[in-house]
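With one protein chain withheld, the remaining protein chains of the complex are depicted in position.
Right, chain A next:
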Amino acid sequence: MASSVRSGSPQPPLFKAIASSTRQIYQLLKCISFTAKVHVQITQDGIRFAADHSRVMQGVAFLDKELFTTYTLNLAENEDGALPQFQINLAAFLEALQIFGASDVAAKQAKSEAEPYRSNLRNYRPDAFSHQTLGVPGTCCLLYEEDGSPLSIILEETGVKTRCNMVTYTPEQPDDIPFDRDDLAFKIIMHSKWLLDSLSELAPMSPTRITISASPNAPFLALSSGGALGSASVDFTSGRDLLDTFTIDTKWTQSFKFDLVKSATEAMRVASKVSFRGDGQGVLSLQFMVEVEGGTTSFLDFRFVPYIAQNDDDEMDTDEEEED
């Protein structure tokens, strides 16, 4: 009833943001596309997208309001300032964003299929012939009318206007994976490429789990895994200078499911730096800094819950790795 009374005078939508390019948004959200649904929370500073995989992995992408040319959030007074939150289907959302410059994407896709290894080789790099670079005008507008209404994405490109309405789901509100910033076991900042390279060294052995260990002295940081074809380990014994920041108290060793860590590779590709942290409980946090054109930096946050440490080693090979 209340809303119908108010609708007499056109009510400003609860949330509206306009961006001149969808690429950054797409790029950031693609990194957390390891689950179907994501939790969206709209705050005064930006939009927070959180993906959660069975409570053992979490990925958060924060779209800073700087990424948008206009950003308005009209919090109703009577709703005691509660921030709008809902869930959406991320895959569908990404699809919608791609309508913008769809021809570009299709061309790129065709190219990467023709040359398979190109697809994992800096695909995010600006393309000289994309509509964006050529200055084809276009805007993307995100609109959330009111609580419970669909999220609309309105894309305008060279006179064509597309409106996609995404169904919003009631928030499930999963708790964040607890990561204790006050009980940090170690903290490493390095180029995310090194982390990506290390993972690609391990991947061919098709491992199930990855063991990450950080130690105050050599090998500083070691990633190891064992799989059906053999075992592999990467260490930074002589690569101490690859680690920009390295703070550690005692040796920290935890193992994680390889596939989960691997699902963060898109972030590693896109990001320039990674802050690699572990806490006393063994939770691993990977925070990626993504520099988008225009000088704004965005952050992607991943957290992983480790396997319960086992006393008996059924990991066989992985443990003997460290003997020398």
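We take it that contacts are C-beta pairs under 8 Å (C-beta built on N, C-alpha and C of every residue); 3 or more make two chains touch, one makes a residue touch a chain; residues count from 1.
The rule is short, and it goes like this: contacts and distances are computed from a predicted model.
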{"item": "\"Large ribosomal subunit protein mL38\", \"V-type proton ATPase subunit F\", \"DNA repair protein rad9\" or \"NADH-ubiquinone oxidoreductase chain 5\" - which is the UniProt name of the missing chain", "value": "\"DNA repair protein rad9\""}
{"item": "Option from A:43, A:70 or A:238 whose C-beta touches the chain left out", "value": "A:238"}
{"item": "Positions on chain A contacted by the hidden chain, ascending", "value": "121, 191, 193-194, 197-198, 201, 204-205, 219, 228-242, 316-317, 320-321"}
